[in-house]
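Below is one structure, written out as structure tokens; the observations come after it.
For this view, one protein chain was removed and the others were kept in their places.
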Amino acid sequence: MKQMDTKTLANYINGEWMEAEHTAPVINPATGEEIAKVPLSSEQHVEKAVQAAKKAQKEWALVPAPQRAEVLYRTGTLLREQKERLARLLTMENGKVLEEARGEVQEAIDMAFYMAGEGRRLFGQTTPSELKDKFAMSVRVPVGVIGIITPWNFPIAIASWKSFPAIVAGNAVVWKPATETPMMAYELTKILEEAGLPKGVMNLVFGSGSTVGDAMVHHPNIQVISFTGSNEIGRNIAAECGRQLKKVSLEMGGKNAVIVMDDADLELAADGIIWSAYGTSGQRCTACSRVIVHEKVKAELEARLLAKIKHLTVGNGLNEEVKVGPIINKRGIEKIKRYIEIGVEEGARLLTGGYELIEGDLKKGNYFAPTLFTDVKGTMRIAQEEIFGPVVSLIPVKSFQEAIEVNNCVEFGLSSSIFTQDVKKVFRAQRDLDTGIVYVNAGTTGAEIHLPFGGTKGTGNGHRDSGIQALDVFTEWRAVYVDYSGKLQRAQIDVE
Amino acid sequence: MKQMDTKTLANYINGEWMEAEHTAPVINPATGEEIAKVPLSSEQHVEKAVQAAKKAQKEWALVPAPQRAEVLYRTGTLLREQKERLARLLTMENGKVLEEARGEVQEAIDMAFYMAGEGRRLFGQTTPSELKDKFAMSVRVPVGVIGIITPWNFPIAIASWKSFPAIVAGNAVVWKPATETPMMAYELTKILEEAGLPKGVMNLVFGSGSTVGDAMVHHPNIQVISFTGSNEIGRNIAAECGRQLKKVSLEMGGKNAVIVMDDADLELAADGIIWSAYGTSGQRCTACSRVIVHEKVKAELEARLLAKIKHLTVGNGLNEEVKVGPIINKRGIEKIKRYIEIGVEEGARLLTGGYELIEGDLKKGNYFAPTLFTDVKGTMRIAQEEIFGPVVSLIPVKSFQEAIEVNNCVEFGLSSSIFTQDVKKVFRAQRDLDTGIVYVNAGTTGAEIHLPFGGTKGTGNGHRDSGIQALDVFTEWRAVYVDYSGKLQRAQIDVE
Amino acid sequence: MKQMDTKTLANYINGEWMEAEHTAPVINPATGEEIAKVPLSSEQHVEKAVQAAKKAQKEWALVPAPQRAEVLYRTGTLLREQKERLARLLTMENGKVLEEARGEVQEAIDMAFYMAGEGRRLFGQTTPSELKDKFAMSVRVPVGVIGIITPWNFPIAIASWKSFPAIVAGNAVVWKPATETPMMAYELTKILEEAGLPKGVMNLVFGSGSTVGDAMVHHPNIQVISFTGSNEIGRNIAAECGRQLKKVSLEMGGKNAVIVMDDADLELAADGIIWSAYGTSGQRCTACSRVIVHEKVKAELEARLLAKIKHLTVGNGLNEEVKVGPIINKRGIEKIKRYIEIGVEEGARLLTGGYELIEGDLKKGNYFAPTLFTDVKGTMRIAQEEIFGPVVSLIPVKSFQEAIEVNNCVEFGLSSSIFTQDVKKVFRAQRDLDTGIVYVNAGTTGAEIHLPFGGTKGTGNGHRDSGIQALDVFTEWRAVYVDYSGKLQRAQIDVE
Partner (left out) sequence: MKQMDTKTLANYINGEWMEAEHTAPVINPATGEEIAKVPLSSEQHVEKAVQAAKKAQKEWALVPAPQRAEVLYRTGTLLREQKERLARLLTMENGKVLEEARGEVQEAIDMAFYMAGEGRRLFGQTTPSELKDKFAMSVRVPVGVIGIITPWNFPIAIASWKSFPAIVAGNAVVWKPATETPMMAYELTKILEEAGLPKGVMNLVFGSGSTVGDAMVHHPNIQVISFTGSNEIGRNIAAECGRQLKKVSLEMGGKNAVIVMDDADLELAADGIIWSAYGTSGQRCTACSRVIVHEKVKAELEARLLAKIKHLTVGNGLNEEVKVGPIINKRGIEKIKRYIEIGVEEGARLLTGGYELIEGDLKKGNYFAPTLFTDVKGTMRIAQEEIFGPVVSLIPVKSFQEAIEVNNCVEFGLSSSIFTQDVKKVFRAQRDLDTGIVYVNAGTTGAEIHLPFGGTKGTGNGHRDSGIQALDVFTEWRAVYVDYSGKLQRAQIDVE
């Protein structure tokens, strides 16, 4: 990947690639090396981007949706052709292991084709009027300019969840990706350009949340903010958007639990936990950070987890043997360390891990040992707050009912999982677990792109990414009534 | 209606009717008479109501939805049986003429049956997983406790739009109706009780926005606020809800236009304008307050409107001959008067009306003469701001394209209408008019309950009342995946 | 029920009740008493009915669907008010026990409200055109005159499944009920009349299949035949309808199995089998007539079934203690007897029952002892052919896979059921059991009205009763394209 070394990335505004005055280095979290420079844009860049988007959107909305969709089909094809290259770049900027990086690119590919399929759907409804000689229907119409703010942990997948439905529905986009992972944003935008997206429909503005993000949230010509990130920032965005009567879609934190019942296939449960807890080093919003285990099988589950953790190779994700990559940056490491201390102070028992890895080459990057606490109580801070690292808290319970209650006693509601053989428990769980996603006999990660993704309670504000539900925040419903009676007819009144 | 004189209304909390310490008089706007006393509740009432709702909701969510729906079917039946009585009460507290009051009660009846029909629908989706031996689906689940804040202008219809879908979906409700029109809230709650709604599922708390409304918006155990009212208050609610990551649905102001093209059936257009502009004395969010008229037919349209206005009897809505009832209160009158002055200052030409009516018995109530300005420019304040009274601004335009632009140049986006014979203009209009509702050859009012109701831009935040879309803010999507392969399968990765 | 004794029923054609020249006695299968006389109509009656329907349908289609639905809401309300009376009449003509008769009437009530809900739905789709300035949508339109032919075993429920969706969608109906159970048809038609259905929309013609049914199937002005009954007759109807290019919906036989796995809750399984096998004396198309049991639990299941069968009181269904009522007529008894002989000859082991009950008062009616064969092979005739009586064949199997295969090896595909605790088996079963309905941990009966009802393979021809899918055969899709570009635009060609 020589050629990418310290490449200076550029904003993409109104179909032109424009470098910014200021930049920040992009660091490979696995090696500490600078791999690119990312623009630190100003409010002026946002202003230009919004004006370009506003103008382009009017034309784009008039392009028939099936033709808009052709751009996404081409995007999907280009992404597929470049999957391996993109995956490697993704690993370099984000740290996740190659296998996962490939999976993430695949997610963007799948979403491109899926949302392209909406070009010939975008279904509204025809429905009978209550009055004679009157016609009624609803249609989905674009909203206008969409501000998209995406995090570093799924730099291309989340971008695809948000931008593809926005685009196919006839909106224009101003996109601020995380400064940690700008290369995926750069590459995806390049591909959209190559796929023939008209200028101004997608505008990419790199920079900080406090400058670029803030300018977007405040801009009166951005009608929707679609944000994935921390609860704290999401809260501020939602407050400001509320003040402006701007639509806002939020996907934020999780404190996702795997429940292991006493009748579970423990080997399968352990595999599911390992994958969903330590994959991406726990830096997924759906990562498993709690295991709620029936006391009868607690000891055996612990043993199996410890055995599996021992075999988790930590290192540079470009190395195919590596199963756990680095933490995104030193701040991340520090946060995790603090929570280890908190956990210990709270009386949780540390079974393994709990420390930064600094041996050999690892010290150049940001690595943390896969960590397992046990004898955790559901109310402890390590069982309540999002750590965003490879840290799992085992919480023993005495019953199915208690497991459900512990699962539900956090402020988040993104994902949950249950391992059991019992069909009755399965159906109670899918009814009673209060998260937006429920897995049965699988870990807490692994959503498919055609189902709604998102969470309840503090995780979001009711909107969903992915699935056809993703269209909801990017379109408005328009009800259309045509009275062809030639006379004044009043609903509810002139009905026999 | 002797027996209702100065009846003291009560809150309904956890299935009990409880009077409050403080009350305010409810005044019939047509006569100035006190017709009831409405409780002015405190934060403690809200607290009790929320706790009751929280508790009741857990049980209610477990009642099968088809059985929850039975309560709404009974509600619809009871409303129908009492339609005439309710309509008269509604006229007394709100002022709208009897015919419209009957229409409004009918709307609640229709909504009861419609939402009851969701008991056996509430459709989610089954859809194939991308992995073998894996099952995927989405289900709608209730959100929890819904805070409903409703205005005085449709005291029972809007309440039905919000509470019926909330209830059938398995939520509990805390409802603050406008203090001007508490009797409809009282009656509807009585009927829900009689229909067998379990205690705590609907809780009615009368009082001011600053005390009761505020406490609801801030209460951590209310998960959704569904609000219809002014933009200013909606803005504050949305900001606060944003801060708390609370879901919020807003329906606010409109500045709705009827477009009259040069090929229009002018008699029909005039009828449509009269009905949608002066019905309910213009106090509808969808009321026509602008007429965008092609210059070729401007003179004739003015003449027809003036002729029709002359025949509009203004007075007490209980009198069947009356076509235009009172304004809700003196503050309303004052606001309208101010806008008359503003219009005149801006150079609009007053064709008729423009003054309060105070002759004879009218002086006891709050009446304003149906008012028509002409030669208005689209940018004038009277063509931009919501007046909420029987005041219409005629704006002449030279072309279809200009008409669309003038329609779209306001901050609101609720309703619009076009009168034309030309099918091409009809289909362009339904595409280009940027409101949430578009009427063709009908005025700006008269939505049917089974289509989505709500507006774009400053009118709302993307949610819709009525229609099946109303379910969106009262439910969360839950994606459920069941892996029955017995092994770890990873989406996007273990495909093929 | 004195007043019903030997009541002479009449046809209902074009809103008039008309007696026929010839009649046949209606016999209470529990007592052998004549309880009514049913008209044996001629082709002329059918002709009149079709002409009335054809004429009425044109007007009915123009009544707004929400207003058509009001008739069904009233029908549902009237059915509910008369539920107990109707249930008793149903027991008298059909024999099913009172509890089941009430359930059946409830089904018609539920269907009335459910299909009434379609009045404000009947959703078609709006969807973007691939060309600029072109609009596209689909709407559901009525087909015309529907011929409905219903069986005696669910005389009011099946009638409601077919007629209510047909009516709400804007069709007119000619209905030939089974001559064995005309009273439910008479009562339902009376109620539709009372509910305000315009004359000619529902036309009731009693009589034989060979005369009335045949005339309907051949009539060129009947556009759809919706038939529930035997495979032999269904086959002939479908052939004739095919020849005429008439739409036809068939629901026919079943040979439904309950699968009991070795991990099943055997008490629950036994309850489920007893209810679905011996309820309605096995005269349900979804009745369980096969039990596919894992050999490990075969003995215990047999023991539990025998114990429960012992407590099944057989007799007149009006007696609340009775659990199993009579067989519809002597022909039914004879058919069952033949199959008992066949089973014995094939080597099946008769565990209990196998004979007609003729002690005391039972001899006046048509009663057959609840019968259980065991050691049945899946290929035996008693395990392949529909007996339509209280006869169950236990088929032992060695594995889940074998159970699925045995279930699927019959020519029918209506209903199946599995009892197991194992979530993996549950999800495999719902995927692999090749019937139109699959139950888990419940018997083979008990469909709910809002889900599609019907079977695969020899049970039907792809259509479904109940659920919104019921609308499919009673409506045609109309695709509507409006080109408002003012120029010739060719799809697929003038794109891009």
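Letters A, B and C mark the chains in the order given here, with residues in each chain numbered from 1 onward.
Here is the rule we use: a residue touches a chain if its C-beta (ideal position, glycine included) is under 8 Å from a C-beta of that chain, and two chains touch if they have at least 3 such contacts.
Because the structure is a prediction, the values reported are computed rather than measured.
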{"item": "Omitted chain - touching chains that are shown", "value": "A, B, C"}
{"item": "Selected residue (touches chain absent from view) among B:Glu130, B:Glu267 or B:Glu385", "value": "B:Glu130"}
{"item": "Full-complex contact with the absent chain, from C:Tyr73, C:Trp175, C:Phe368 or C:Tyr439", "value": "C:Tyr439"}
{"item": "Contact residue for the chain not shown (choose from C:Val46, C:Val143 or C:Val212)", "value": "C:Val143"}
{"item": "Of C:Tyr73, C:Tyr339 or C:Phe453, the residue in touch with the unshown chain", "value": "C:Phe453"}
{"item": "Subunit A, residues in touch with the chain not shown (by the definition above)", "value": "66, 73, 77, 110, 113-114, 116-117, 120-121, 133, 135, 423-424, 426-428, 430, 448-450, 468, 482, 484, 486"}
{"item": "Subunit B residues touching the omitted chain (full complex)", "value": "62-67, 119-132, 134, 137-139, 420-424, 426, 440-441, 495-496"}
{"item": "Chain not shown, touching residues in subunit C", "value": "99-100, 102-104, 106-107, 110, 127, 129-130, 134, 136-139, 141, 143, 223-224, 231, 234-248, 250, 252, 265, 268, 271-272, 275, 426, 430-431, 435-443, 446-448, 450-454, 456-458, 460-462, 464, 467, 469, 472-473, 476-484, 486-493, 495"}
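Just so we're on the same page, only the chains that are shown with their structure count from here on.
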{"item": "Fitting subunit A to subunit B on CA atoms, where both chains share a sequence, rotation angle to nearest 5 degrees", "value": "180"}
{"item": "Geometric centre distance via CA averages, subunit B-subunit A, whole Å", "value": "35"}
{"item": "Centre-of-Cα separation between subunit C and subunit A, whole angstrom", "value": "48"}
{"item": "Per-residue multi-chain contacts in subunit C, two or more chains", "value": "66, 120-121, 423-424, 426"}
